[in-house]
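My questions will all concern the structure given below.
The complex is shown incomplete by one protein chain, all other protein chains being positioned as in the whole.
Then we have chain A:
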């Protein structure tokens, strides 16, 4: 194999599994270390730079980082739980001091460019967050009387308190954003025709809940008791709906279903069933959301396919389901897929209300079809995946509006990328020329055997989130269920992080091939061997490859024998023992800082961005 190009920022970035998996590339190990040092404000600001809403995301993020966490790969089950990355984000948010002095500010001198954002969800808010400090005038048009998008209208307040939303949205609006609430855009043509804006960002989400066209659905007798999930949650959020029947069926088993069932319990229901067509392994809802719902005694019923709404005595009486059997090509725990299905019988389940939570769709009735903005046959706009530019150069899309429903952190990342594109577009630059990522390495060596990070492996188990008592939590709809980590829990959990960003950096010229590193590595990641193809080298590794998806590091030829040093990055615990044992410092532990570019990294000709300042470290954890 050719020697690994570690100068490519992606190589070391990939080693930091969580940061690589995060759509916005949040520098997770860095903020966890800051929390460990009690520097909560700093930790918050590191988060905010990439994910913009640490307090919100610290509660409700989809957390793609956690399944990626290396911790989940190195320890035997049941201890192989990822670091509670998301919970720690909330720790940073909960314990921060006032961060306003350290946030970027809008310059007094505007740059004369005007951007319209449609919808005040996380995507548009991120665009405003990135462009306001550059001197842009950003106007956000929002249909509702409150900003936040689905975070406000659909995510229930027992998961995400209103005040947390208000605070973090406030940081952005207070940059001087022209927020026009209660102002739905009803015609893109008109908006463009005003000539008021240099470019438009569409962050209007995927607002249409899917309906279930089954017998009985259109019967007016049942209409009042069959609800579209996202519309129903919205009505609850705005206090238009304050009660529901005792027996509720939720159709669908995604995250919306989880919010619907738990909300029902808070509006008077006592018998709530979530009806799933398929077995649990095929559920869309995150495992933790399922657990939270089941902890509240929601029943999850599998292998029931909805067949008809049953109306008796002039009102909804229940639903009829087909009982399903599935053929699998392998057992479920071996990742089996469904290859055939059969109906085994049917079952009637009585209920007072049904909530349909089977998905969302894009809908742009307000975008005229003669504007050069093209859509595909599913009404999804044709948008460039990198630049987020539509087929009309001055119109950009992001968040759920761009590629269908995703989640908040993706909306944020789209916002960042769109901001870069908008900034380039307004300067007349090519939006396809993306600013490159960067890499900075700096040694963490302090003394002979001392490192400027805590390198000892802590075998501690993941801390569990404390919850409000089951009896208490239903008293009001907005009682936040999760209490947040205690100081002790936070102090323990941070030690589980492996510091994957403190990289093992190898210099082949220094190695004397003494074997010390090979012998000491607790997880047998290192091998010295004659060079060959990747397949050959993987055969010769000291411990077997578990996942060939993780990269191998291969050095140049070693001085004495021309063999190569190979490292299987997959299970390295970043303990630094290789570097500690190496007599020549051929291995060194170096902190990698992956530089993720933002719009502010490109200076505009007409303004100088105000750099964000950092607070002096102050607080220590209890």
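FYI, a residue touches a chain if its C-beta (ideal position, glycine included) is under 8 Å from a C-beta of that chain, and two chains touch if they have at least 3 such contacts; residues count from 1.
What we mean here is this: contacts and distances are computed from a predicted model.
Suppose you had to identify the omitted chain by its UniProt name; would it be "Cytochrome c domain-containing protein", "THIF-type NAD/FAD binding fold domain-containing protein", "ABC transporter permease" or "2-oxoacid:ferredoxin oxidoreductase subunit beta"?
Answer from the UniProt record of the missing subunit chain: "2-oxoacid:ferredoxin oxidoreductase subunit beta".
Among A:120, A:431 or A:516, exactly one should touch the missing chain; which is it?
Hidden-chain contact among the options goes to A:516.
Identify the residues of chain A touching the omitted chain, counting contacts across the whole complex.
Interface with the chain not displayed, on the chain A side: 73-76, 449-450, 455-457, 459, 512-516, 518-520, 522-525, 543-544, 546, 560-561, 571, 573, 575, 577, 580-584.
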